[in-house]
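Omission of a single protein chain aside, the complex is shown with its protein chains in their original locations.
Chain lettering (A, B and C) follows the sequence in which the chains are written, and residue indices restart at 1 in each chain.
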């Protein structure tokens, strides 16, 4: 048996992995960062079970190359995402931890219904 | 509290999402499919917690374009993967379900230790 | 010797190839298409030698999957781009031609300077 909590954790993982590998490599600069943040949020909020997402790109880390722009790197991503499967809600994050872009489950919650079912 | 089973499900999700969005779009044909399968397996077996992975690409779905090749599409992917976090093992799959590339938890297992801890 | 026209053609090719493989696979729907168009334009206008870019996504081709969204496919992309290297300007396009996302040089122009230099 797979619980709702486990399914929510699985679905949240799918979305973080997808986001990371879809967007890394995109040309980006401090000027275009805002537009890219919105595009990432608008893309992934549509995926199944995602109820909230916020994306912050670290502008400090966008060191311009000799042509004046950077490429989106995993370490620039700060993402918070909430996924809901049936009664279970899973909140996850992607953020820099030293030199690793760490993905974490922040919490999982389950509706505690006083129900007769 | 997050259980090992939940963490295993999360880690498995990350890897399936990553794999999908990393490789979709790669030029591929029936001739190069084998080489691509190995490269995908070799890439993702290195990721944290992955213990087994097998990738089958659907050669029937590789309809050559006017230049004689295709692009890897999500519906061509048949993936089985096993992830282990502490005592919990999670086995997941990605395979075509109608027109959707469905990711599923096949099973989660936990070592049932007769332990006094 | 490589001419400015040849270099402009090369640079334009790089950008179309990059754009295609960076963005294909992104979750998209008719609602999010506008945000994605802007993000693509804002990303690639920053790349060296690009002077103009316009991106149109074919909303008709965005047939929702069972979860209500699509994935950006090469055949949805209609791109016009202008690249300038020294005196040469190269205008290229990416658009659907039957079942192939065709990239073409539309024209190359070179400043005909009446100059004593």
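As a working rule, a residue touches a chain if its C-beta (ideal position, glycine included) is under 8 Å from a C-beta of that chain, and two chains touch if they have at least 3 such contacts.
Computed from a predicted structure; not experimentally measured.
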Residue in contact with the excluded chain [from C:11, C:37 or C:71]: C:11
Residues from chain B at the interface with the omitted partner, ascending: 18, 22, 25-29, 31-32, 35-36, 38-39, 42-44, 46-48, 67-69
For chain C, residues in touch with the removed chain: 2-3, 5-7, 9-22, 90, 92, 103, 105, 107-108
For chain A, residues in touch with the removed chain: 20-21, 24-25, 65-67, 71, 74, 98-100
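Note that only the chains that are shown with their structure count from here on.
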Distance from the mean Cα position of chain C to that of chain A, given in whole angstrom: 27
Separation of mean Cα positions, chain C and chain B [Å, integer]: 31
Per-residue overlap in chain C, given as positions that touch at least 2 other chains: 25, 67
